[in-house]
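Left out: one protein chain. Kept in place: all the others.
After this line comes chain A, so read on.
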Amino acid sequence: MELKDKLVSSFFAYEGNGLDVHSPIHDICSDAIKKFDKKGFPTKKEEAWKYTSLNAVLKQNYNLYPKGDTGLEFKDVMRYFIHEIDSYKIAFVDGRYSSNLSATSHDGLDVCLMSSALSKPKYRIIIENYFNKVANTEDSLTALNTAFLKEGAFINIPKGKVVDKPIQILHFSTGKEPALMLQPRNLIVVGENAHVQIIERHQSLTDNPVLTNSVTEIFANKQAIVDYYKIQNDKQSASLIDNTYISQKRNSHAFVHTFSLGGNLTRNNLNFYHKDEHLDSTLKGITIIGDKQHVDHHTLVNHAYPNCESHQDYKGIFGDRSTGVFNGKVIVEKEAQKTNAFQQNNNILLDDKATINTKPQLEIFADDVKCSHGCTVGQLDEDALFYLRSRGIPAKEAKALLMYAFANNVLESVKIPEVKARINKLIAKKLGVNLGFEL
């Protein structure tokens, strides 16, 4: 049975998530499965999926309902956490909440679970106001996630709260099932003047195939600051489709850094929607992959109000037979005068079989704007390599040094030192060098 049919029939067989059939959420889920049933998985015929084919990934016979607890200990997976610092933690194992790996809180803020937010009456208003409100309901993968709404992280930061430590969201898959499909759904609401830092990671612990179709909705209210880090360094059997939707209010700042260093197929759909004036959005990413890996960054910044800014900077280094895709879309609507939108995508191809497809796209309907995009594809500078080698630096290190320098712009803006150090280590490991210092 094809995955699509399996998903649709299992939705009707189990009514998806076991929610009360009379709740409004149930209607949203029913509508979503209908939409997914109609549209199906995206194919290469769709413009947005021109360079990324899901065919191979969808062939697996995924288990949709993994069995209970796996008894994972913190020490087994500690290295996947940013464990050097104190943090709130929400951890999921095979799609289920794992209390022994987590450190949640209800003290002045809510760092808890989607399932409890859905079931507890005190969160009803928040769910009604925010759930599925910014996600693109027309998108078939998002609809599929919505239909199977069950678990995920729920973070609610009240007005004026500066969260004292970062929040880590981790999704582990243990490989207990021969093949597993996960669909976490996260909702993050950041109140006026509140400030939060979030680190998200998906990690597979064995080589059994995993497909994750994740949806995260983030709401940044007035003057809120949201700082979000996505660390993608998964096993080569794991594929990830990450759909993130961010809605921003006046004077808010949202930063999303995506580090794509692993995985089989990774697709990041990162969407920013501006709901008021004087706000800014920052999207940055580093992609370093090799082998037959595939990373696709699809970004959208929708400038709908005047006096807003957006900054995009994506760097990619592609080795071996890997494929990179970048599709950055900036829309400046008619009312969005005085918009400043910048987009930059630089790529290095290391090997003959590596491919990069990039499409920095601008759609502009307002005249008093400053919009630019730049895009380059090239290789390491021979002269620079020669310079370093003539000073006694071996070729491998010299190359790594240049690649570090190339990616450094993005790394510089990481605000949590421990995250920066971790990414540095991951990059060094990826490049197979030890430079003896951190940049």
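In this text, contacts are C-beta pairs under 8 Å (C-beta built on N, C-alpha and C of every residue); 3 or more make two chains touch, one makes a residue touch a chain; residues count from 1.
Here is the rule we use: contacts and distances are computed from a predicted model.
This complex has a chain not shown, and the name its UniProt record holds, of "Amino acid ABC transporter permease", "SMC-Scp complex subunit ScpB", "Oligopeptide transport system ATP-binding protein" or "Fe-S cluster assembly protein SufB", is "Fe-S cluster assembly protein SufB".
Contact with the omitted chain, checked across A:170, A:356 or A:431, is made by A:356.
Which of A:24, A:71, A:108 or A:378 touches the hidden chain is settled by the complete complex: it is A:378.
Checked against the hidden chain, the listed residues A:44, A:165, A:292 or A:334 yield one contact partner: A:334. The chain omitted from view is touched by exactly one of A:199, A:369 or A:411, namely A:369.
Hidden from this view is one chain, which touches chain A at 47, 334, 337, 347, 349-379.
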